[in-house]
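First the structure, in the form of structure tokens, and then the observations on it.
Removed from the display is one protein chain of the complex; every other protein chain stays in position.
Chain lettering (A, B and C) follows the sequence in which the chains are written, and residue indices restart at 1 in each chain.
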Amino acid sequence: MKLRTNRKPVVPIVTGIPLAIIAIFVIASRWIVPNATRQDIMTGVTSPGTAGHLFGTDQLGRDIGQLAIAGASSAVVGPIVIALGSMMIGILLGTFAGYMGGWLDLLLSKYADLLLALPTTLVALVVTGLVDGGYWVTVLVLIMLFSPTDIRMVRGSVIAQTSRPYIESAKVLGLGRLRIMFRHILPNVLPVAFSTMLLNVAFALVSMSALSFLGLGVGPGVPDWGRQLSDSRNLLDRNWGSLVLPAMLIIITAAAINLLGDWLQERYEESSVPR
Amino acid sequence: MDTAHSHRRLTQLLSRGALTRFIIVRLAATGLLLLVLSFVVFALLHLTPGDPARNLVGVRNVTPELLQSIRDKYHLNDPFMNQYLHWLGNVLHGDFGESIRNNTTVTTLLADRVMLTLQLSSLSFALTVIVAVPLGIAAAWRTGSALDRSMSAASIVGVGAPTYAVGLLLLYVFGLWFNIFPVYGSGDGGFDRWWHLVLPAITLASGLAAMVFKLTRTAVVAELNQDYVAFAQSRGLTRRQIRSLVLRNAMIPVATSLGLVFAFLFGGTILVEVTFALQGIGSLLAGSVTFKDLPVVQAITLLTATVIALTALAVDILYYAVDPRVRKRGMQ
Amino acid sequence: MNRGLSLNNLVVTGPAGLIVTRMDLHVEPGQTVALVGESGSGKSMTAKAMTGLLPRGVTATGSLQLDDITVDLALGPQALAGLRGQYISLLLQNPFTSLSPVHRCGEQITAALPPDLRRSKEEIRRRLDEVDLPERVARQYPFELSGGMRQRVALAASLASNPQILIGDEPTTALDVTTQREMLDLLERIQRERDMALLLITHDLGVARERADKILVMYAGRLVESGEGADVFAHAQHPYTAGLRDSDPPLEHRLVELPAIAGSVPRPWEVAVGCVFAPRCDRADDRCRNEAPELVGTTSQVACWKPIALTDASHPIQIATDVQAQNTDNDLVVIRGLSKRFSSSAPLALDNVDISIHSGEAVGIVGESGSGKTTLARCLIGLESFDSGDISWSINTPMAQRAQIVFQDPTSALNPAMTIGATLAEALRAGQRSKAEVVALLQLVGLPSEYINRRPNGLSGGEQQRVAIARAIAPRPKLLICDEPVSSLDVSVQAQILNLMNSLLKDLGIALLFITHDLAVVRQVVSRVYVMSNGRVVESGNMENVLQSPQHEYTRQLFSSVAGK
Partner (left out) sequence: GGDNKGMAGNGSAASGSLKEIDLLTVAFPSSLSNLYPGQEAGNFNYYVACLVGEGLVAPDGTGKLVPALASKWEQTSPTTYVYTLREGAKFSDGVPVTPEDVVYSVGISKDEEKSPNIAYYWANVDKAEKTGDNEVTITLASPDVAFEWGPCAANALWITSQAYVEGNGGEMGTPKALLYGTGPYKVTKFEPDTMVELERVDTWWGGVPPVKTVRIEFITEEATRVLARKSGDIDLAISISLDQLSQWENTADTSVLFAPDRSYVGIDFNTAVEPFDDIHVRRAIAYACDRATVVEKLLVGHGEPATALITPDQISSVLGLDGARKALRDVLDLPFDLDKAKEELALSKVPDGFSTKVGVSSSAPQVSQFFQSLAETVKPLGINIEVEEMPVEQWYDTIGSADWGLAYMWYFNATGDPAEMSSWFFGEGNPASYSNDAVTELMAQAKEEADPAKRVEILIEAQKAALADIPYIPLWWGEAATAINSKYTIEDFGSYSLLSPWTPRILTVD
């Protein structure tokens, strides 16, 4: 029985609004700011508020605000793909490892240990840098680097579920392994997996923007927050908006996703406590 | 439960021999991990697109003779395993080859830089611990209080704040407006060095402190909800006594994650070093990667992995030392 | 001067509403007062309010009187801070979590002592000695001790500051029968030696009957009856008390049907007007439903408009003649020489076990904790492998149709992500039966058919266990294994479930392997019993015979541990 509480769902509202706005940017930026990358080299750099540019312009006369709206998708889509991809790996391998145990479990645990011994930024930097990869290579590398924690998380949850009587009952009913894993265990792991995934999105967002800042990731001219932040280095004195806007967007998005993830996790933990 | 039996077993296992065995087993595991990693790191040379020999001379204009001499030097015509063993042999003697970018040995190049990164990460580790752990404890102790709320909010922001922006902000505020800290360079050694590292260390610590704060808070809150706390209260133990009970328990997960935090720090200084123009191994790596200076990249990757693995080892041993339950499990 | 403790007009309010309403309580020095009641009736909340340890969001009003001190509980937990330890101390249920895992036992015992005594070896030895523990325990960590020993350490710790009153919140529930008895004896001895008051919270009527000078019965946050010791049950005035007493299975005989109280305990805050028990009371009339009765009486008090008079005829109990074990040769399953060891260093979990179950027969396995009962069941059903011996079935159906199992904990027995309907449909499919039988199954276990679309979280423990049973019988197995199926349920629900099992057995003609440590429970269900100890079957035979004349020393010990019967 859940404890009834009168608390209003503050967190979903507070985080939902910015996230919804960013989601709109991601989905509809091509309609909202169809000309985000249009240059007007004659305009050059302007400071926020000049000539209809709320956040000013960069050297090529592109509107910082429009670029940021257009940049939402590359800032957010990659991290979402990373979180989804690594969680898919996590769920697949983690479920098998956790449920089947044995050498598979051992192998996967060791693999996770190996990857965990390497710092994310460093490996992403090395691999993406050495293979001259672009955006999607970075995404791929980060999927690989995020997966061990997800595998561990899923594996742990699966093991916790596996020893529960309802799984044993399912075994006694003679249900197949796959059915038990994916019909019985998985739905109970998903809530935790989902909130972990959200936290991963936030973490990936920060990592990706850091990599773009270091010049790995999207190419020049492609709107992206990390890239904008890095470009702002040369614009700062003439247009502070070029630093402040992408930085704020990264902070707000990461914070909102983090908050939401934390909140979901807490709520889930609360509701799963018996009575 | 057969207590007499388990007691006998325990005393037997708690003897010094068990600890030595524990350490030996862990050392062996760490060694194995590093061996595998070294293999991966070595393979970088062959995984990088292009001819390994060419990759090793960089983009200089090269003559076929030069390429041949590189092949001979790195045994590139030998079977892969032989090359690896050869390389590993050199690495174990501290020889990572020569930097492509600057014609010095990787070892001398690193020697100059490791210290700075180590100092930077130690300082920001110290800052993180000094600030985040007590705050985390205080926040957990008064969950829902203004302190808890504001610190939790700050930590949420801290995790997402881009390093470069934070660094710049700190530079403007403390370097320029208040003119307390120097704005660039790494100082002349001694105290000056540390003084120069304060702002970078704070920048680096800001994101991490957020994580450590959250971690500490969670750990302490979890302990506060334990039955033993209620039981201690019901027996009339003083607040101080209860705090010491809770902290000893909570510090086990906190201390062990701090180990990993340090490891993470050591490998995560790149952005700060770039922002503050510090010449540590982070910025060296960033440069070496863009220049495809493979020997340097290999050395830094392996070095960082080693630091992390050794820290993990230290953490395990620490765990063993502070948590009697692990002592028992570890020995089984 | 020690005049005991009085709690006056306690009201505990949670975020959802009232949890405990107008509770009065008095304990004299040297006296044992038992507080009984079903789960959720507010026993623990009362104890927590008395020690100022209420959880966040829960508040109390009322006053607490100890000697010359009167504390207004409305002032919050700080008001009681000075009393905790010195005057009043609380012993918790779970010995596994109530001690800090990383501090040595000695340290934890002496923490409440004045600073100058904390390091005294002499003092620690004396304290350990009081609870019958050897001196070495001081240097050990809790995880190195058994549950019983840990609870003794906890007792020593709560006695360290020499409280005048000790509250034990189900202090023995987590321990197995024999240890439970030792612990209760120890508590009684210490209480006598120290002339200390003891408030014993329990849901075990037997314990209350056997140990208490005074018994208070709580129901949905209210005190419904109180009185002197065993009298409360013997001459129950409140229909609820009588219902509780009657649902408690007797050890002496087997009943055709246990007189269970229908329905389930309401949440305390959901009761609006009238007597809280009215909805479940067969004596209730309009007044009961509209007006709340006050607690009245002197030595014994009752809150009921229509108390049961001494002269009222009690329910006629039908004593069943024990079904004799049929010595037929139609063995359903025969287990021979089964042995199992979990790890090379562990003792044998199963040691050469021989057991046979005939078709349609109800067989019990009793034994204390760790004796191997669960392991045996799991081997039988194929959830665990065994090292040697064999299990031979006389039937050749798929496993799912041979045997099914019901576990102890109903809350985790069902997949929380699946509806009841889906769970049952899946079980039917596994037994190659039609999905259409779901409704019939629900009816069979006494649940309304609307439950098809509910999820386990919304069900009470008893209902969940019914669903678990329905799932187990869905494939129509020849054998139903129940591993302590009622030990985490309240007596009233337990009676309902036991009745359900009996009727299922009769209707479906399946065999039952019933595992429990509660002799009275097993008595109500089975005809033949095996007694296990340390992985071995030490005694077996007809239930009646084993009860009457136990052969093995261990069996006798087991019987003598049963409280109050």
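The rule is simple: contacts are C-beta pairs under 8 Å (C-beta built on N, C-alpha and C of every residue); 3 or more make two chains touch, one makes a residue touch a chain.
Note that the structure is a prediction, hence the values are computed from the model and not measured.
Visitor: Can you pull out the displayed chains that the omitted chain is in contact with?
Guide: Touched by the chain not displayed, across the whole complex: A, B.
Visitor: Taking the entire complex into account, which one of A:Val11, A:Leu60, A:Leu92 or A:Val244 touches the absent chain?
Guide: Per the contact definition at the top, the residue touching the missing chain is A:Leu60.
Visitor: Could you tell me which of B:Asp51, B:Asp72 or B:Asp112 touches the chain that is not displayed?
Guide: B:Asp112
Visitor: Using the touch definition from the top, which of B:Leu44, B:Val106 or B:Leu171 touches the missing chain?
Guide: Of all options in B:Leu44, B:Val106 or B:Leu171, contact with the hidden chain holds for B:Leu171.
Visitor: Which subunit A residues touch the hidden chain?
Guide: 37-39, 41-42, 44, 59-61, 132, 215, 219-221, 233-238
Visitor: Can you name the residues of subunit B that touch the chain not displayed here?
Guide: 58-60, 101-104, 109, 112, 168, 171-172, 175-176, 179, 182-186, 274-277, 279, 284, 290-292
In this text, only the chains that are shown with their structure count from here on.
Visitor: Determine the shape of the graph in which chains are vertices and touching pairs are edges (line, ring, star, complete, other).
Guide: Contact pattern: complete, every chain touching every other.
Visitor: Calculate how many whole Å lie between the centre of subunit B and the centre of subunit C, each centre taken as the average of the chain's C-alpha atoms.
Guide: For subunit B versus subunit C, the centre distance works out to 50 Å.
Visitor: Show the residues in subunit A shared as contacts by 2 or more other chains, in ascending order.
Guide: Answer for subunit A, listing residues that touch two or more other chains: there are none.
Visitor: Which residues of subunit B are in contact with two or more other chains?
Guide: none
Visitor: In the complex formed with subunit A, which residues of subunit B make contact?
Guide: Per the touch definition, subunit B meets subunit A at residues 33, 36-37, 40, 44, 47-49, 156-157, 159-165, 168, 207, 263-264, 266-268, 270-271, 274, 285-286, 289-290, 292, 294, 297, 300-301, 304-305, 308-309, 312.
Visitor: Going by the contact rule at the top, pick out the subunit A residues touching subunit B in the complex.
Guide: 113-114, 117-119, 121-123, 125-126, 129-132, 202-203, 205-206, 209-210, 213-215, 226, 229-230, 233, 236, 243, 246-247, 250-255, 258-259, 262
Visitor: So in the complex, the part of subunit A that touches subunit C is made up of which residues?
Guide: Its residues touching subunit C are 1-6, 164-166, 168-175, 184, 187-188, 271-272, 274-275.
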